[in-house]
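Of the protein chains in this complex, one is absent; all others appear in place.
Naming follows writing order (A, B and C), and every chain is counted from residue 1.
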Amino acid sequence: MFQVRIHGRGGQGVVTAAELLAVAAFNDGRHAQAFPSFGSERTGAPVVSFCRISEREIRTRSPIDEPDALVIQDATLLHQVGLFSGLRPQGYVLVNTKKSLAEIGVAGFVAELPKGHVLTLRATEIALQHLGRPLPNAVLLGGFAALTGAVSLAAVVTAIEDRFSGPMREGNVTAVTEAFNQTRAELEGAATLERRSVGAAPD
Amino acid sequence: MSELPFAVTLDAGSSRANHTGTWRVERPVYVDRLPPCNDACPAGENIQHWLYDAEAGSYEAAWRTLVEDNPLPAICGRVCFHPCEAACNRGKLDEAVGIHAVERFLGDAAIAQGWRLPAPAAPSGRRVLVVGAGPSGLSVAYHLTRLGHEVEIREAAPRPGGMLRYGIPKYRLPREVIDAEVAKIGNLGVVIRCGLAVTDIAGSMEEGGFDAAYLAFGAQLSHRVQIPAADSARVLDALAFLAGTEAAEPPAIGRRVVVYGGGDTAMDAARSAKRLGATEAVIVYRRNRERMPAHPVEVEEALAEGVTVRWLSTIARVNRDRIVIEKMELDTAGFPQPTGEFTELGADCVILALGQDADLAPLAALEDVEVRDGAVVVDAHLMTGRPGVFAGGDMVPADRTVTVAIGHGKRAARNIDRWLAGAPEAAAPRHNLAAFDKLNTWYYADAPRTVQPELEAVRRQTGFEEVVGGLDGSNALYEARRCLSCGNCFECDNCYGVCPDNAVSKLGPGERYAFDYDYCKGCGICVAECPCGAIVMVPELI
Amino acid sequence: MTEQTIKFYQVGSFAVGNRLVDPHLRTVQSDRVRPNALTSGHRACQGCGEALGARYVLDAALAATDRKLVVVNATGCLEVFSTPYPETSWQVAWMHSLFGNAAAVATGVAAALKVRGETATRVIAQAGDGGAADIGFGCLSGMFERNDDVLFVCYDNQAYMNTGVQRSGATPAAARTATTEAIGREPGNAFGQGKNLPLLAMAHEIPYVATASVADLHDLEAKVERAMGLRGARYLHVLVPCPLGWGSASRDTIRLARLACETGLFPLFEAAHGEILATTPIRRPVRVEAYLRPQRRFAHLFAEPPRTDDIARIQAIADRNIRRFGLLGLPPEEGR
Partner (left out) sequence: MLRQIEGSRAVGESVALCRPRVVCAYPISPQTHIIEGVGALVKSGRLRSCEFINVESEFAAMSVSIGASAAGVRAYTATSSQGLLYMAEAVFNASGLGLPIVMTVANRAVGAPINIWNDHSDAMALRDSGWIQLFAETNQEAVDLHIQAFRLAEELSAPVMVCMDGFILTHAVERVEIPTQEQVDRFLPPFAPQQVLDPAAPVSIGAMVGPEAFTEVRYLAQARQLEALDRIPELASEFERVLGRPSGGLVSAYRNEDAETTVVALGSIVGTIKDVVDQMREQGTKIGVVSLTTFRPYPEQALAEALEDAHRVVVVEKAFAIGGRGILGADVDALVSDRGTRTYTVVAGLGGRAITEAALRRVFGEAIRGELDRVSFLDLDRGVVDRELARMAQDPRTAPSVERVLRDVRESAARIV
């Protein structure tokens, strides 16, 4: 079972992101369960959503307290207490920012994570470029797919195509693909140094 | 649809099994009350009933109901002083129903349409002599004929009608109306022999083989008073004068006419004098207007026609062209007393209208017939002291009006019939009076009385045309429909509609309604909302 | 002038029918075979105005709809006295659910009839003043606002009679009830702003709002017929005297309903889409005393010393109605 926790703010499509991820996993023939951190969040308030991905039926309804991956849609949340809480030792972290990890100063938190498991992605910038709106949630899934391999790019694209229509659809597909490729490239750049294969399937 | 859920869902209308009538402590009951108009009619007409027919536009039916009691509606409708209207409850609401106008309309319609009076019953073989073809004689003859008896009227005057013809001016009662209604009675087979004065009643009955007689020769002798008068003075008596207006050559009266007296005859005389060309018609009366016996309507019409009145005056002396009048004053008892003040008044002619007396000479021979104060004494059945001889009209003690006379005729006919049959009197029970307080007048729409057209004053003074016109079909209907049907159900459906328990059954046209005491809870709304007071509550006998 | 065109003066327009009135001019109640939607054997008190009102309204509605009618009834006297197991007095398709939901249940029935395509069948919801003005007002307002195809009839007897005469939102000022006793400094019900349901209904701008009285049957039936001729939300407010609750003689039920109108305390009018169309003018104006005096619930106003001040305030209410609705035949007050 591969469990993801997505952090963002109300209005950034945090819940949608989890749902898209679940649909993508479903498209890959896997079982998935997406659910929000239930509550009456308002725009701007910190929001969390969750997604479980598994080969078998998912029965548990307990919250995800030991995620395999964190997606952080809004870097301003980074220094919030407990953002990284429960993250598995082999876990992944994807942060939406144009700054470097060093610049955003999370190196400390993620020091013990494996190399190449922590990346940043200029998702909002890409979104603005292709959607004309600062909606990073779908874009980040492209990077997530490349980073974790938990879902395929094709599955994510299909999920987006089912979910959106018109320019949002086209724009998101392009953006997601670009995000995927950028991340893939970044990882390969690292790999040539590390001799490390990426996209290991989840447990 | 399968079986209904137990108890929660029920079949429609099942509560009729629950007889709520057991809650009742009082029960409503339909009653009929005596309408004030019927109660007041001297001729005993069922006025409300014929108005009920008339308001439906069934004029002939209405007329037939009417003539059950009175064969002279066209006449009564004109000359009756209609006490019915004085009693009419509608008078307390807006104005009394114009009963006389509708009656006259029906009478005139009957004449115009040639409706025939109801055919007589099978001949009884009995003969009745009627003396006098005035309203009372005509009435008794009509009723007796309907009862199957053979009737002969003997009249001293050349033509039938009595006071109708010789006492009432034609501008109030056109002669063709008299002729028409008398003719209807004649058509029933009543023999009317005019110009035949009966002097020996017993002899006449004997000779004519009559089993009974009805005496109605009225009061045609003018009351005489002694007034000092110059030989040249012209003094007439009112009845002769009025009768004279019937003749081809009316009596000469000059320009200035004084009428002495305060009754209806005085009014008729003064108004007739005007019509004969008098420039002045002055009534001299010893008391004041309040105490004047003449019918107010008559007085008003007279004044409207230019007749003047000298109140509180008596004629002390009559000279050739002037009279001396003494001023009077009323004492505490209301009787006029002389004052000793005298004035004079120009007069070419004086007409005395000081009342009439019956000519009772023919009765002298009948020793068992008692006469008191100038009137024949009769018992409750209008029979004189002599068995089989009845009397009515102006010659018996009663109000001397046309309608009273007609009423006497009706009563006498019944009594004569019973006397002939040797049957005891069967007095019909009278209903309680339908007084105004029994009505719920809300339900009657506002409807002012129709005013009968009246001849304008100028034309009145120049001829004997009828002064008061009649109604036409539509306003007769309107007037009939103003009747409140006091005390008698007219099927307005109120009780049927206002019962909260649907405990009133509607039985259909003419059948009225019935209470369903299985469900009537005795709330009394039907009583409160009955417009005509035809329902009463009576206690349940528990 | 032909016979038909002559008004029948023994009846005029106030009685319920007459042998000489044209059949088409007669009331449904005068019909020998009228529907009797509420039939005999019900357990209403003697002289019950509500029993009368319900039969008047529903019979007229049945006539107007060719007997295609469904009736929803709120809890209250009318429901309790008409349907105690094992008997019902209703001869129409009838249902009772709760005190406060008649309007909503009727909405459901109307919706069901619509989807079933039975648009010829019409729906009436009926309630007392409590079930309409108080506990049922939420549902009523919702039904109005959605303009559901329902005629809601309020039989207003001005208090909670079923439970023993307690004050309702429709109880008039100064009236004594079990919860506004005629004692203390302000005996009876306090003088408040009142809860004028017909005007509240008009504020929803629904197609039809009217007031009627069991004392003016022609007027009442005409309004029911008009209402059934329209679609959408309609409201009819009928004043129904209650001998028990008003402390009046059972025989005076209709008389009091009549006086309520003639004093101006209960104006009869019709409105469409929030605007007054017509008012029934007062025929024989009377002072409020004539209406108040026969009712024991107002007896304290005529005790020693009489409460002339309160009577004057009630007269002022009547006068305002007369002005506002032009009840004397004058044009309705401007800028109402």
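Criterion: contacts are C-beta pairs under 8 Å (C-beta built on N, C-alpha and C of every residue); 3 or more make two chains touch, one makes a residue touch a chain.
Owing to the predicted nature of the structure, the values given are computational and were not obtained by experimental measurement.
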- For the chain omitted from this view, which of the shown chains does it touch? A, B, C
- Item | Contact with the hidden chain (one of C:112, C:203 or C:290) | C:112
- Item | Hidden partner chain, touching residue among C:80, C:230 or C:317 | C:80
- Who touches the missing chain here, B:5, B:114 or B:510? B:5
- Item | Hidden-chain contact residue, picked from the options C:70, C:233 or C:327 | C:70
- Task: Can you work out which residue in C:46, C:101 or C:177 touches the chain that's missing from view?
- Result: C:101
- Write the list of chain B residues that the hidden chain touches. 1-12
- Query: On chain A, what residues meet the omitted chain?
  - Reply: 18-19, 22-23, 25-27, 31-36, 38-40, 58-63, 65, 80-82
- Item | Residue ranges of chain C at the interface with the undisplayed chain | 67-70, 72-73, 79-80, 82-86, 88, 90-98, 100-101, 104-116, 121, 138-139, 141-142, 145-146
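As a convention for this text, only the chains that are shown with their structure count from here on.
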- Message: Testing understanding: with touching defined as stated, what is the shape of the graph linking the protein chains, line, ring, star, complete or other?
- Response: other
- Inter-centroid spacing, chain C versus chain A (mean Cα positions, whole Å): 67
- Cα centroid separation, chain B vs chain C, in Å, comes to 50
- Item | In the complex, chain B residues that touch chain C | 7, 10-20, 23, 55-57, 442-447, 473-474, 477-478, 481-485, 490-494, 496-498, 500-503, 506, 508-510, 516, 518-519, 521-525, 527-529, 531
- Query: In the complex formed with chain B, which residues of chain C make contact?
  - Reply: 1, 3, 6-20, 26-27, 29-30, 32, 36, 38-44, 46-49, 51-52, 55, 82-83, 85-92, 94, 217, 243, 249-255, 258, 284
